[in-house]
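Every protein chain except one is present and positioned as in the full complex.
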Amino acid sequence: MQPTQDVLIPEVIQQIPLTYYLILSTVLFIIGIIGVLTRRNAIIIFMSIELMLNAVNLLLIAFSSYKSDSAGQVFVFFIMAVAAAEVSVGLAIIVMIYRNTRSIDVGLLNKLKW
Amino acid sequence: MFPIVLLSVFAVVLLFLGFLKSRSVLLPATLLFLVAALVANFLDWNKTYLYFNSMLRTDNLSMVFTAIVLLSSFLVVALSGSFEDDEAAQPAEYYAIILFSLVGAIMMIGYENLVMLFVGVEILSVAMYILTGSDKRNLRSNEAALKYFLMGAFATGIMLFGMALLYGASGSFTLAGIASYASHAQQGLSLIFYVGLLMLLVGLLFKVSAAPFHFWTPDVYDGAPTIFTAYMSTVVKTAGFAALLHLLAASFTYVYSFWGIILAVVTAITLIAGNVTAVYQNSFKRMMAYSSISHAGYLLIGLAALSAQSRQAIVFYSLAYSIATISAFGVLMLVTRQRGMQTLSSNPLSNESFDAFNGLAKQNPLLGLAMATSMLSLAGIPLTAGFWGKFYMFSTAVERGQIWLLVVAVLMSAVGIYYYFRVIIAMYFRDGATEPIRISPVFRYVLVAAIILTIGLGVAPGLLQGLF
């Protein structure tokens, strides 16, 4: 118990090399990007964006543990809080559109064209 | 720092003022709050402070940017006319959101830590999503809000990944920490540092609508209520460029050879895409959207060069651009409101086409003059502020020796003259069924102030020099 926890926690994490975390979060991030670019349902696009943000969170946590620097974890808190605010605004926009069009397919939204 | 605290408190106060029966108190209150914030902004003048554990910094440059942002929002709020002609509007909320978004903008201007940059960008963007969709019954507004939101959140994700990679490479979120890591550029930096820088740049370039990340801009500017389009195209852009300038100047000067050329190419693409597409627009509002893309291009020249003059050039340009844009949108609001009443707006698009301005100057000389001044300023004709803005920008490019970029920029300004003059020709040389438009006193003051500022800065550009 006595070895202080600041040291103990990174040791557990460091059994997996940092590169693996980097690859994992990059893959998650790319899945999110593909989701945003290919899906047509606003909610699913939205979920893909959340996936991207969570990939970032994972990456930040991994870096933060490896560097024994708490700044990365604090950043994660900020991302979570801001993402929640974004979620509420985004869902409100989607609900507003659903009320007007009875659909959340982004393909139907074509009033504005260049 | 003071404006951030003041504006946050004022915004909450404003939110609760909305429960009063009369709406008439809201507009003066908001204007008063903005003036108070503007005064408080200059309390630290000529001093440099770091606030909140070195999270935020105030120096003369950041104060000048803050002042521009506050001045623009003052003009926009004054033009809003407290939304009295719209029953469904919720002015207290709109004004409160504007004040909140200003807090985000000021954070973007004065950040010293990437956390603050992220929080600032998000406060500003989330507020903008709401304002874009504030016309709840209007499908165009809805669609613009959804597009803006999805694209904006996507860009935020990319920006965040970039920040995470930068943190992984340098081990710090502070600009100073990243700069000290980047100063070892000779020994070679890790690959993720460069990837992170690129992704962070992409995220920020998206927010200032630089090509090839500009696709959201015309739709969003077109769909949003005009008053908020004016706000978006000035405040967001100014804050975004302040953020980019600070980021690149404070942290990444050591790796200029890496991003300088990338940014120069982005600048050229932005200039071409914005100006050429603007020529083909029939709606004035869409033309202004593309014009704002092209002005992002001009502002990027100063960033891509990043010379000693860049700060001054960007400050001057964003001020000139903001004033001209706000007065142009103000006139557009008056014109569409009147045309909308005349034709009962069978097709909302026709109200915003260039034809709406036919013969405007004969019946409404003030409106004609205000619009003509702002168009001339945006086109960069001498004796207006826009000319000196472009002049300073181009001289930064010369200083850096980017002659090819300068050639592109000059050619594109020539293209710009074409579509800006379409409006002037419509106003002065075409006949249109117009009767005098009633202008409320506030509108008159704002337009006159915009004309005086634009021409004043055009005649004596040295007024702003040596301030910072």
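Chains: A and B, in written order; residue numbering restarts at 1 for each.
The rule is simple: a contact is a pair of C-beta atoms (placed from the backbone, for glycine too) under 8 Å apart; a residue touches a chain by one contact, two chains touch by 3 or more.
Criterion: contacts and distances are computed from a predicted model.
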Per UniProt, and picking from "NADH-quinone oxidoreductase subunit A", "Iron ABC transporter permease", "MaoC-like domain-containing protein" or "Acyl-CoA dehydrogenase family protein", the hidden chain is "NADH-quinone oxidoreductase subunit A"
Sort by label and list the shown chains the missing chain touches. A, B
Checked against the full complex, the residue among A:Gln14, A:Ser68, A:Ser88 or A:Ser103 that touches the missing chain is A:Ser88
If the missing chain were put back, which residues of subunit A would it touch? 1, 8, 74, 77, 80-81, 83-85, 87-88, 91-92, 95, 99
Subunit B, residues in touch with the chain not shown (by the definition above): 12, 15-16, 19
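The working rule: only the chains that are shown with their structure count from here on.
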For subunit A, which residues are in contact with subunit B within the complex? 22, 25, 29, 32-33, 36, 42, 45-46, 49, 52-53, 55-56, 59-60, 63-64, 67, 69, 71-72, 74-75, 78-79, 82, 85-86, 89-90, 93-94, 96-97, 100-101, 106, 109-112, 114
Partner subunit A, residues of subunit B touching it in the complex: 114-115, 118-119, 122, 126, 129-130, 133, 136-137, 139-140, 142-147, 149-150, 153-154, 156-158, 160-161, 163-165, 167-168, 171-173, 192, 218-219, 222-223, 277, 286
